[in-house]
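One structure coming up, written as C-alpha cells, with questions to follow.
Here the complex is missing one protein chain, while the rest keep their positions.
Up next, subunit A:
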C-alpha cells in the first residue's frame, strides 16, 4: 500500500533522477510517471519533447537537470493563470458546481472556514435540494465552520429559489460572502446543466456572481476535461478547485484542463478535516508534484 506522503511523483521518478546518465530509459520512465499521474498522453508527449529539446540544447547528461526542467515546465505551465480569488463585491457570491461525489459540500465547509479565518462573514446556501440529506450535510459543515446557512423551506424546493433567498438574506444582513452549494450533476445531462444556467440567472438578478468554482476530483482521469468544458459552457466557471489530493492520485489532468480552458486552479483540498483547504500556488504545487 502506498504511504500517506505518496502524493508526489517523487517515488515514481526517483529511479529516473538517481540514474547516472540520461538515456532511453530516462524518457520511458518519465513518460510512464507522467501518464500515471493522469497528465494524459497528449500533455505527456509535449512535456517529454520539451525536456528532450532542452537536454539537447544544454547538452546535459545529468538526470538531476531533467528533474529541475520538469519542475520548471510544470510550474511555468501552471503559473500562466492567476489563481487569486476575486471576492471584492459585496456580497461576493460564489457558486460551487461539479459532478457527483467530487466533494462540493465538503469543499464549501472548508472554504467557509477558510474565509472565516480572514474574518469575513459568510452565509452558505443549501441549493442541493436533490440528493438525500445533502442539506443536513452542509448544515453540519456550516456549524463546524461557524457560519450561517440558508436552508430550503420545503423538500425538493427549486434550487434557484434557495440560491435567491440566500443572496437576499446576505444583502439584508450585510453578510460579505455567499457560498451556494449545488447538486452534483453529470455534465452530460442537458436538463440538469440548464438548471445550473437558471440558478445563475436568478442569482444575477440580485447580485453579480463573483466566482463560479468547478470542483474536480483528483482521482478523475481524462474525463475531467470534458467535465470542465461542459460546466464552462453552462455554468460560466471562473476557477477550479482540485479535491482529494490527500490520496494517491496526482490530478495531472488539471494541467490539460487549465490550458485547454484557460481557467486557473484556485483552491486545493487535501483531506476531510475542516482546515484541509489551501489556496493554490503553482510553485508549491510543482515542487510537491515533482519533488
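We take it that a contact is a pair of C-beta atoms (placed from the backbone, for glycine too) under 8 Å apart; a residue touches a chain by one contact, two chains touch by 3 or more; residues count from 1.
Note that in this section contacts and distances are computed from a predicted model.
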Quiz prompt | Record-based protein name (UniProt) of the chain missing from this complex, from "ABC transporter permease protein", "Aspartyl/glutamyl-tRNA(Asn/Gln) amidotransferase subunit C", "Acyl-CoA dehydrogenase" or "Signal recognition particle protein" | solution = "Signal recognition particle protein"
Quiz prompt | Hidden-chain contact residue, picked from the options A:121, A:157 or A:248 | solution = A:248
Quiz item: Given the contact definition stated above, which residue among A:37, A:178 or A:199 touches the chain not shown here?
Solution: A:37
Exercise. Return the single residue from A:94, A:225 or A:268 that touches the missing chain.
Key: A:225
Practice problem: Name, in rising order, the residues on subunit A that touch the hidden chain in the full complex. | Solution: 1-4, 6, 32, 35-38, 40-42, 99-103, 109, 130-134, 136-137, 139-141, 186-190, 217-227, 244, 246-250, 253, 260, 272
